[in-house]
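This is the structure I want to talk about, given as structure tokens.
One protein chain is absent from this view; the other protein chains keep their places.
After this line comes subunit A, so read on.
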Amino acid sequence: MTSNNGESVGARTCVASQFFKDDKIGTHFSYNMFSVLTHQVVDLLNQAALIATDSKLTVLKQVQELIINKDPSLLDNFLDEIIAFQTDKSMEVRKFVIGFIEEACKRDNELLLRLIANLNMLLKDESVNVVKKAILTFTQLYKVALQWFVRSKVMSEMQEACWDMVTQMKEDILAMLDIDNDGVRTHAIKFTESLIITLSPRTSDSDTPKRQEGDISLDKIPKDHPYIRYDTLCEEGKSALEQLLKFMVHPAISSINLTTALGSLATLARQRPMFMSEVVQAYETLHANLPPTLAKSQVSSVRKNLKLHLLAVLKHPCSLEFQGQISTLLLDLGMSQNEIARNTPPINDDDDKEEPVAPSVSKPSSVPAAQSAIDLTAEFLRPLLSPENVANLVLISMVYLPDVMPASFQATYTPVESAGTDAQIKHLARLMATQMTAAEIGPDEEAGKDEALDDSLGETSKDLLIKRKVPVVGQAISVVGGGYTEKSQLETPQVKRLPEPILPSTQIKMPGASGKRKVFRLADVVQPFTDAQLEKMTNTAVKRILHSEKAIAQSGMSHVRVKLLSRLVCQFEGIMMDDVLEFILEDIRTRIDLAFSLLYQEYNTYLSQQPAGLLDAYDHCLFTLLAGLQEKPEQRDGLFTKLVLEAPLITESALDVIRRYCEDESRVYLGMTTLKELIIKRPSRQFQYLHVLLDLSSHEKEKVRSNALSFIKRMYEKDQLRDYIEKFALNYMQLLVHPNPPSLLFSADKDTEVASPWTEETVRQCLYLYLSLLPLNHRLVHELASVYTEAIADIKRSVLRVIEQPIRGMGMNSPDLLLLVENCPKGAETLVTRCLHILTDKVPPSPELVERVRDLYHKRVPDVRFLIPVINGLEKKEVIQALPKLIKLNPVVVKEVFNRLLGTQHSEGSSSMSPLTPGELLVALHNVDSTKCDMKSIIKATNLCFGERNVYTSEVLAVVMQQLMEHSPLPILLMRTVIQSLTMYPRLGGFVMNILSRLIVKQVWKYPKVWEGFVKCCQRTKPQSYSVLLQLPPAQLTSVFERCPEMREPLLQHVHSFTPHQVAHNLFYELACNSGPLVEENSTQDSEEKMEEPVEEPMEETSTEPADVTDQLKDSIAEPETDRTTEPETGAGDAE
């Protein structure tokens, strides 16, 4: 480094000394010019070192202009200073340096020796743009160098080393055809093109551009040059062409590279017609095999280019031989016959079109040989292309057609117009031959290979597409083919002679020269993909596998695909999973295998990551599948059940889906069956599943609820589940003790305030499950009682309403129910009563029940209401004993009691069960001790009896009256009953007279109330009662008249109508005639009022009784009143 620096310093002093020399020797003018220029350059260079890139470039360009064009003599002096900028940070400056090198070397070839190594360095620059520029410059300098070296007859060691380096750089650039940068490849192609032109002989028919007239080409290279060998160059040229052609058939070639290569080939064909055969063949191959990677618009771009270049080739006079192939291609590319004809060069004296015998023009010998492979195959195929064979070929190839039409085919397809003609068959044969040769098959394959072996170093390979030869150079693998190898091997020991680059002081020393040999390392050529690229590629790969379902199924490898997919998806988490799931859901019936495979794979992943593994992926997978199934319209194939039951694990969210499924009214049965299976078959988590089912038992939808309940009832039979279910039910019921319904009773969507009051609905919700279990397990009833005692009144009412069904289901023989009755917790009396009622509603009470109730009544809660339900089970005396209490109850209850006793409630066989006959009942009522019960209640009770007309027939009433008569003292209500019986059954009149008569015997007047009723009865039954009245003793008859004076006259008349005999027998006649009404009127008035009041009162009360009863009673009430109102009149009449 220092030496270099010193050298440049030395160079400068040298310049300075030169100034002095020139100063002395040169003219004043030249000195001035020179010195001014030098100063200017120095100045500019100093500036350039300091200023920013943009202006630096301007300054440097000025320097270049000065030292190359204005005064090239300065070039040598300032060379180092300029070259020092090659390490500048700015890529543009480095590019400038390259441009400078080019200009400088062109101006002074000698400089190549010094600058070539610098160019070599820049060729390996990190910036692709610098590399590109270096390639462009080297393209020019290669020719310059060759020309220069060829001219010098004797080569110095420096020159030899320089040429070796040039050769090395050439190889490096050719190797860049494989680099992964599109732009660099493009430049490498152009270099290759130029190289091939240079390293091949220009012939008379070459179409050389004017500007390149002077360029060197192989034909100008002397075959006796001491260092540069004609043969080697010739080989290098051919090898370059081979590489270019090989490059072109790469299946993944980019559109731009392809375009570039097509252009290069056209240039080659025009400038070196000897290669026309290869070029046309390459075009043919390409046209038939457009790279599948091209997009649609790229295909059209490439085709456009192909057309353009084909035309350019066609215009060349040497295309004659290939006109047939070119025009076929052009026709295929959509050009009209006319246009083609217009562009075809006029045929000279050679009109032998049919026989493509090489024209006398210097045709390279390679042409026929290269043609042979395809031509031979084509010739071989042509007679075989019979319609039958072709049809078979088409049929066979149908199988291999891709699913989607490739863009290239779509673009290139033109309908075959001339099918079956000779020309078309020929074309077809050729197309097939191209393909077959590419695939290395054909009739001449053996021969061709032999030939290739024979002269492997000779002609351009017949088999352009054979595998790349990979010669091994030491440990490095050269990517360059063929003949070069030996030479480079020979050269290796001389490598050290390669020129050193001019190294600026700041430059870090280059690694050893041997290192410049490009060693192939995979890592250099391969770049890691970006994450996005990777993801995209994996995604598309998985998608391809995913969507190739049918194709794979046909080949019977579905299971492999399924396995592959599930593994891939699990490995690469992310959106692929969703794609696959979506795909499965599209047709889950046929893709269920994949679904399971995926599930198990995910689960497996989870297990393998234990204990820290997350279930997320698995959960997501299962959830999506289940939810997807749930959203689908109903299917009857049981896939949902299958999926649930065969999934390795049911996650929370999956359980939610199952729950939702159960809540769907149309699927509730299926959902719950699934749930049931889960509960039974997955014991480890059965309670979790059971809980869901239990939750559903209080669901607001009736269908869901009832299904859940019936499933639970079945579950309940299983011992291991029983406790849990019971506990749940009881817990739920326990909620009733809260003053307000807890929020858990409300489904999430109902935004109810927590403090809302209990409603019938919420109460029921708490009880559904419990009540359905109750008939299965009677013991539970005690829990209800304890909850009941704590609950508020509203809840109690609701409970009483809902328990009917289950209690009835338990039946009165249930020991637990009996126990409940026996214990009857405090506060649960109403509950117990309700139970009793329910039990005895339709059937008579069992003795056990009666026993319990009786016990309860006597020993603990003397509430007569307990007795009502079992009243028919009691003994007669017990009933009679309870009767006073019973009839004091609320009228509705009393009515119920009577219904029970009279058997008017139960449809069958109940009346016989009643401990009291109706008659006995009525009698018992009359005998109720009035101290224990007020008269009002008794009257109401008797009225109830009279209401039951069906039961209390006239016979029954007669018996009752008869029995009452026997009692002593006479029951207070006797006469009331008599009157009422009479009202109901007027035909009882005779019987009543008999009663009245007997009452007289019993001295009825001793019982004021009864007496009063007696009189009233007589009054109503006149004239029948006259005979009874006449039986009264005189005092009593007087009393009657006092009470009812209006009776006197009719009775008198009655007596008058008697026969004398009868009169004689009648002691009362006189009385009837003599008693003066006026005397006693006032006193009777008083006593009557006194008497009537107590009777009247209960009568009024009865107006509240049921209709049919009231009607009858009204009469009896109306009676005394009418009496009273009419009294003064009659009284007045009497007074007169």
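By our rule, a residue touches a chain if its C-beta (ideal position, glycine included) is under 8 Å from a C-beta of that chain, and two chains touch if they have at least 3 such contacts; residues count from 1.
Note that in this section contacts and distances are computed from a predicted model.
Chemist: I notice the complex is incomplete. Of the names "Proteasome subunit beta", "Large ribosomal subunit protein uL13m", "RNA polymerase II subunit A C-terminal domain phosphatase SSU72" or "Exosome complex component RRP4", which is the UniProt protein name for the chain that's not shown?
Modeler: Checked against "Proteasome subunit beta", "Large ribosomal subunit protein uL13m", "RNA polymerase II subunit A C-terminal domain phosphatase SSU72" or "Exosome complex component RRP4": the hidden chain maps to "RNA polymerase II subunit A C-terminal domain phosphatase SSU72".
Chemist: With the missing chain put back, one of A:209, A:222, A:757 or A:1050 would touch it. Which one?
Modeler: Once the missing chain is taken into account, the touching residue is A:209.
Chemist: Touching the hidden chain in the complete assembly: which of A:118, A:217, A:259 or A:377 does that?
Modeler: Answering carefully, the residue with contact to the hidden chain is A:259.
Chemist: Using the document's definition of touch, tell me which of A:35, A:53, A:881 or A:954 contacts the absent chain.
Modeler: Checking the options A:35, A:53, A:881 or A:954, the one contacting the hidden chain is A:53.
Chemist: Which of these touches the unseen chain: A:182, A:646 or A:875?
Modeler: Of these options, the touching residue for the absent chain is A:182.
Chemist: Which of these, A:296, A:801 or A:967, touches the one chain of the complex that we don't see?
Modeler: Missing-chain contact among the listed residues: A:296.
Chemist: What subunit A residues would touch the chain not displayed?
Modeler: On the subunit A side, contact with the omitted chain comes from 53, 90-92, 128-129, 132, 136, 139-140, 181-184, 186-187, 190-191, 194, 209-212, 254-256, 259-260, 263, 266-267, 295-298, 300-301, 304-305, 308-309, 312.
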